[in-house]
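Omission of a single protein chain aside, the complex is shown with its protein chains in their original locations.
For reference, chains read A and B in written order, and residue numbers begin at 1 within each chain.
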Amino acid sequence: MTVPHEIQAEIANLQSEHALLLDEDRLEEWLDLFTEDCLYRIAPRENIDQGLPASLLVAEGQEMLRDRVVYLRKVATFNVHRNRHMLGPMRVVPDGVDAWLVIQNFTVHQSEPDRGTRLFAVGYYEDRVVRLPKGMRFEKKLAVIDGDMVMTLLAEPL
Amino acid sequence: MTVPHEIQAEIANLQSEHALLLDEDRLEEWLDLFTEDCLYRIAPRENIDQGLPASLLVAEGQEMLRDRVVYLRKVATFNVHRNRHMLGPMRVVPDGVDAWLVIQNFTVHQSEPDRGTRLFAVGYYEDRVVRLPKGMRFEKKLAVIDGDMVMTLLAEPL
Partner (left out) sequence: MTVPHEIQAEIANLQSEHALLLDEDRLEEWLDLFTEDCLYRIAPRENIDQGLPASLLVAEGQEMLRDRVVYLRKVATFNVHRNRHMLGPMRVVPDGVDAWLVIQNFTVHQSEPDRGTRLFAVGYYEDRVVRLPKGMRFEKKLAVIDGDMVMTLLAEPL
């Protein structure tokens, strides 16, 4: 634990903003939390543990992530659910100059009109965060999902 | 994110104390976390998103909130469940001198003897926190509930 508390607090803020912008459906602003050459990936834990490359969602670079958001806006007519992220224990370790590896647990609950609220995903993030002149950004975000939940909306970021 | 980490930590402590005092059923001490002229409100997300005024619970001022606590103590004989709050990602933005707007996700699980534990409410707080000489206090607390959960105990604070 040689990471200063100020740095940890900044990274915690980045993670919070990531989660809240998704819950608020502000996807265009959410994109700004990533570096130009970012890697974004969602994969089930079985694949990660066994070193399998298959993913539920992959975007290499902010532009590909932006395409995904444009796509999501087009299909949003059919998408009336709302997500609610919770963030759990976090571990930050240095990984070079102004860069850190970050592990953090998460849950996502999903609500739909007339269908109530249900647990949608449980897992952890494995991220690389870098400090740019404009602030902390995700260079890599990997969302690893426990168990074998049915993903009803594979295109959606977590 | 121009709010100093010290301020964020103080507000996080206020939110934690709010949640734990409710879980510990220390409602009289919980009242002290609010200003005299506070607004306390619980509403479903549908109403908030559509600008509808209907609420599940409203109290204008600490005295009205105190009346609610007195009422809850009277009916407590029938109330054997226990709540457990979890707090999620938080966003703090300045809103005047010594005042901040605070967004924070939450979940509440409810347990009853011989009936196990179930998810009771999922949503977010939208609060205004002010710094008084005696410390941080809630001037406004709005608890917005996702989905359309059946509220078995409307009178109860979240």
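As a convention for this text, a contact is a pair of C-beta atoms (placed from the backbone, for glycine too) under 8 Å apart; a residue touches a chain by one contact, two chains touch by 3 or more.
The structure displayed is predicted, hence computed values, not measured ones.
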Ask   = If the hidden chain were put back, which of B:Leu39, B:Ala59, B:Leu87 or B:Val144 would touch it?
value = B:Leu87
Remark   = Missing-chain contact, candidates A:Met86, A:Met136 or A:Leu158, resolves to A:Met86
Request  = Name every residue on subunit A in touch with the hidden partner chain.
outcome  = 1, 5, 8-9, 45-46, 86, 88-91, 103, 105, 107, 119, 122-124, 146-149
Query = So which bits of subunit B touch the chain we can't see?
reply = 5-6, 9-10, 13, 15-20, 23, 82, 84-87, 109, 111-117, 119, 135
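One rule holds for everything that comes next: only the chains that are shown with their structure count from here on.
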Ask   = Between 0 and 180 degrees, and as a multiple of 5, what angle does the rotation take that fits subunit A onto subunit B by Cα atoms?
value = 120
